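Notes for the one structure printed next.
In this view, the complex is presented without one of its protein chains, the others remaining in place.
Order of writing sets the labels: A, B and C. Residues in every chain begin at 1.
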Amino acid sequence: MLLTEKSQLLWLCDQDSAVLEAASKFYPDAKTTTDISDVINDDQVEAVAVATPTSTHYQVAKQLLNAGKHVLVEKPITMTSGEADELTKLAEDLSVILMVGHVFMFNDGLRYVKDLITSGEIGDVYYLALERTNLGPVRTDVNVLWDLVSHDISIITDLMNMPPDAVSANGQSFLNSDVEDVVFATFSFDSGVRAHIHASWLNPKKVRQITVVGSKKMVIWDDLNLQEPVRIINKRVEFPAPGSTDGSYITYKTICVDGGAEVPQISMKPPLQNECEHFLDCILEEKRPISDGSNGAAVVRILEAATESLKSGTGEFVRCFND
Amino acid sequence: MLLTEKSQLLWLCDQDSAVLEAASKFYPDAKTTTDISDVINDDQVEAVAVATPTSTHYQVAKQLLNAGKHVLVEKPITMTSGEADELTKLAEDLSVILMVGHVFMFNDGLRYVKDLITSGEIGDVYYLALERTNLGPVRTDVNVLWDLVSHDISIITDLMNMPPDAVSANGQSFLNSDVEDVVFATFSFDSGVRAHIHASWLNPKKVRQITVVGSKKMVIWDDLNLQEPVRIINKRVEFPAPGSTDGSYITYKTICVDGGAEVPQISMKPPLQNECEHFLDCILEEKRPISDGSNGAAVVRILEAATESLKSGTGEFVRCFND
Amino acid sequence: MLLTEKSQLLWLCDQDSAVLEAASKFYPDAKTTTDISDVINDDQVEAVAVATPTSTHYQVAKQLLNAGKHVLVEKPITMTSGEADELTKLAEDLSVILMVGHVFMFNDGLRYVKDLITSGEIGDVYYLALERTNLGPVRTDVNVLWDLVSHDISIITDLMNMPPDAVSANGQSFLNSDVEDVVFATFSFDSGVRAHIHASWLNPKKVRQITVVGSKKMVIWDDLNLQEPVRIINKRVEFPAPGSTDGSYITYKTICVDGGAEVPQISMKPPLQNECEHFLDCILEEKRPISDGSNGAAVVRILEAATESLKSGTGEFVRCFND
Partner (left out) sequence: MLLTEKSQLLWLCDQDSAVLEAASKFYPDAKTTTDISDVINDDQVEAVAVATPTSTHYQVAKQLLNAGKHVLVEKPITMTSGEADELTKLAEDLSVILMVGHVFMFNDGLRYVKDLITSGEIGDVYYLALERTNLGPVRTDVNVLWDLVSHDISIITDLMNMPPDAVSANGQSFLNSDVEDVVFATFSFDSGVRAHIHASWLNPKKVRQITVVGSKKMVIWDDLNLQEPVRIINKRVEFPAPGSTDGSYITYKTICVDGGAEVPQISMKPPLQNECEHFLDCILEEKRPISDGSNGAAVVRILEAATESLKSGTGEFVRCFND
């Protein structure tokens, strides 16, 4: 409802006329075209969502930005961080909104988890373990890193409020030569925090899960559990005063405390709807998107480092940013 | 029942008399001592199970072997592969049984999984993903690698019927300085197979799970699911003939096939009971244990390589064996 | 897609103009009205779906049938079996289709379960246990029996290919006077088969589950498990020959056999889509709906018997049909 009050759909554009026809049934009032120029040249068009193949993002977004359109581009923003930087600067120079579709930044469950971290409720974060597996869809244009792990890089950067500093990645191409189906990656933050990702499109089980281990509490986020996406576990390890015992003859160095668990009630809206609303709000209120061009560029820079580690075959950590 | 027919418990030996007293209530007919010499010098003693701290395995086992006793030693067999080799040779020279307590080799669920691999039912193995997490027990004498991952190294070596060739490990010591609480390790086989392990004693959830992804089928083993420890999933990716389509305008390069799942009925005996029976049977039938000294030595050699990768902090793969 | 090829939406009719306006946004090409006469008098209208409050079904459907329209009416078809019989006869006399929206008869998972029963694969059916619970939506116009159990009556009649013969129901009105929030009902078939239903809109957990216990196999259907809605369990009880033993000193009268489980792959389409397609197919191919008027009338007759038992407060079985 809100979306249709804030905006009006003018054009559907795709190079495949069959796709256009199918989409048109849902939006009979929108015009259709296979030529992006029609969209670019329509002065009524103020904003455009770009969901073309990743390799075309740069060219398509550049044209649109140059025409003064606000652009919401699917993740990852571009194939190289250089292109991402260029688009970011362009949008700034032209004072138009450039936003990247890092959809998990608009997931109400993950926003709840971020609040738990930011407020200090779970204490210092020790590490995050992320799982993103399923059988298919198997892509051949990009590997698991660019297809799936791009989401997780965006998530850990968002949750920790900073990007990781280095990454060690390894994986294997089982189905299609040189396209990794499975990737294991460890991201390290100079603060000592670690984030590990197991991503695979060659797995019997669909999993979308993140475990955050903090010094005071632990959190599990399960995107497939629609009723209870977040679970806060009151478990922690305590260090008793030196020499203290539990009354028996054993002296512990650490004590594991289990204080039960809580399942908060979270009002969930579809993340994609949140994302679109944020885009429209940023246009209407002239504010900066939380997933702006520089955020998207950071994700690409980290993907480049992960790719370097992955393709080296050595497992070596590669730093994400030049210091 | 069977165990008590094949053997008789003669001695309980521990340096802590409180422990001896507690154990004695369960085995009132066994003699007790805090001095291992009493056991070594008792000619009636034919076999000894050693469950002392890892750092003492070498000295204790060596004394027992030299006295002509058969020895079942807890895993890992020793702290160094050199010591393991020495014990292995000693047992061979003296013609006594040396067995290592790699208890998961005696888990009926995992034996079922091994049969699925060996028989070719699941096709070529692509990769294995292993999870071993819990909150505690937090140790300070050894890290997660030696405490937990030692199990997984034994398991993957057993399932693949060969040891891995190289390992990349990284982790972090959050609780106690220089004692890693969390380790992520990828083991690579020169055949292309990968095995990844996530091990942690600093985690909100107890998980003991292995996923085996094959070219024909996939298997999930869950040690905590007592009713249904093994699940065979009839999922696979097929490569259609070039140019074939699904009738629409889309040409797929791969097709994901989902043929449902099966839960085999597996008769489970306690793994530790299986292990003890195997030890006694090897003695009585003069046969070689499946987890003999050289098997135990291989596990230690792989642990040494994993430790080298872990402590380097670089994430680099380290080869397990000199070729 | 198919639906829109077989039919065209002409009218949206509701007494509430706010509802009409909201619906209209999704179907901008359909005309709107608050007066059903507009629909009745439009000769272009061949078929109508009626989803008004149950108490109005009879009057609305009767008008439409008399105008020669095919009618798909929500379940239960009417408030009394007399009205249901009248509508059924009317549709027959006028040779128009009258179909009731017993949507679970169009659930692909349940159709799979029905095949397992019909083919004899699970042996003789002993009993069915059905659970349908949730928190809300709490209705005040009808009780749990007419709101929820009406579904289950349709399901058991469909699965057993015959209606039950008698019913014992009890329940309680906790929230609104004389409107039962919780009902427990046992349906008995003269063949000896039993079906038990626990229905509640005052429950912490959403459950939609049916267990079918057969002499050869057992089946669990879980409507909320989208990935694996049906599970076939190879469990059964066997009667060994008299005097046989298991080798020990115990003589069993029965042996419980556990042969594992299977999860068939079932291709699921939305039940409501299946239902609508069936309605259109019946019109186009002039065939009888599986949930026709007499099927709907039988459900109402059983509901009347259940209501009699429930309201008596005695728990007594009431027969559903005059023999």
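As a convention for this text, a contact is a pair of C-beta atoms (placed from the backbone, for glycine too) under 8 Å apart; a residue touches a chain by one contact, two chains touch by 3 or more.
Note that the structure is predicted; figures quoted are calculated from it, not measured.
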Candidate in contact with the missing chain, chosen from C:K6, C:K89 or C:R194: C:R194
Touch criterion as defined above, residue of C:G68, C:G136, C:P240 or C:P270 at the omitted chain: C:G136
Touching residue (missing chain; options A:S215, A:N234 or A:S312): A:N234
Missing-partner contacts on subunit B, residue numbers: 4, 25, 28-29, 206, 227
Touching residues (missing chain, whole complex) on subunit C: 16, 18, 126-127, 129, 135-138, 140, 168, 170-172, 174-176, 181-182, 184, 186, 188, 192, 194, 196, 198, 200, 202-205, 211, 213, 218-220, 233, 235, 237, 239, 249, 253-254, 256, 258, 309, 313-317
Residues from subunit A at the interface with the omitted partner, ascending: 228, 234, 258-265
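By definition in this document, only the chains that are shown with their structure count from here on.
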Geometric centre distance via CA averages, subunit C-subunit A, whole Å: 42
Distance from subunit C to subunit B - Cα centre to Cα centre, in angstrom: 52
Per-residue overlap in subunit C, given as positions that touch at least 2 other chains: none
